[in-house]
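I have a structure I would like to understand better, so I am pasting it below and will then ask my questions one at a time.
Every protein chain but one is kept in place in this view of the complex.
This part shows chain A:
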Amino acid sequence: MTAASAAPRPEKREILKVQGLSAGYGPMRVIHDLDLTVYSGERVGLVGLNGHGKSTLFYAIAGLTGWQRGSIRLNGAEVGGTRSQGPGRYTHLVVRRGLALIPQGDEIFHGLTVEEHLDSGAFTPRAWKERKPRKDRVLAIFPPLVKLLKTPVGRLSGGERRMVSIGRGLMADASLFLVDEPSLGLAPKIGKSVMEALMSVELGDSAMVIAEQNVALLEGRVERIIGMHVGKLKGEASVAMGFQTRREI
């Protein structure tokens, strides 16, 4: 696979290096022998249709799929390997290594207040100690949440929930942010502002991968766009190439 090898700049560090990853649920194989490398400081867009494995790729990196095999190196440490059962058993260890997964469809704790919810995002011991400044930073990105801090998340609207869900991910002390369809199910205007907020996050040394179906929301604002088709990465466009899509057959 050469799909992911196009854009490296030499001084960049490899945050995520996936090699030969296959994953799925029960007898169904969703990801087929996939390679992907993500470098520090870059935003990567992952585009593809429904059911072509974008979410499953994220879940496999977090160890949440039914089974998986292949190497996943996060900040140089191996977090993948072969696993035939136990989805989620080792996820907290991957999260401790620096992963923040912002899942599709929110996955919120409906009874916690917005504030507790943000705290829960900083659950790793290191992030927990400095959760106050982190919370201020997230609230600066999503100002509407300031007034809602004491409200249970279950009573919020769809857009507010998405803000809480993304805010929870940003609370983490992570070097890799995986954002799954941030605009899904939101009104276009709200979806756009959520995307705006994601783009405004200072990445620093970390990296962000955004899965999205609406390419227009990503164009011109991410370093690379990678296409995903039936469980494989197909084609890549980068800023360097002026978003000329290159197709691999």
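We take it that contacts are C-beta pairs under 8 Å (C-beta built on N, C-alpha and C of every residue); 3 or more make two chains touch, one makes a residue touch a chain; residues count from 1.
To be clear about the criterion, contacts and distances are computed from a predicted model.
Peer 1: Using the UniProt record as the reference, specify the protein name of the hidden chain from among "Multicomponent Na+:H+ antiporter subunit B", "NADH-quinone oxidoreductase subunit K", "Branched-chain amino acid ABC transporter permease" or "Aspartate carbamoyltransferase".
Peer 2: In UniProt, the chain excluded from the picture bears the name "Branched-chain amino acid ABC transporter permease".
Peer 1: If the hidden chain were put back, which of A:24, A:121, A:191 or A:231 would touch it?
Peer 2: Of these options, the touching residue for the absent chain is A:121.
Peer 1: Among the options A:152, A:185 or A:235, which residue touches the chain absent from this view?
Peer 2: A:152
Peer 1: Among A:101, A:148, A:186 or A:211, which one is in touch with the chain left out?
Peer 2: Once the missing chain is taken into account, the touching residue is A:101.
Peer 1: In the complete complex, which positions of chain A touch the hidden chain?
Peer 2: On the chain A side, contact with the omitted chain comes from 62, 64, 85-89, 91-93, 95-96, 101, 103, 107-112, 116, 119-121, 123-124, 128, 152-155, 168, 172.
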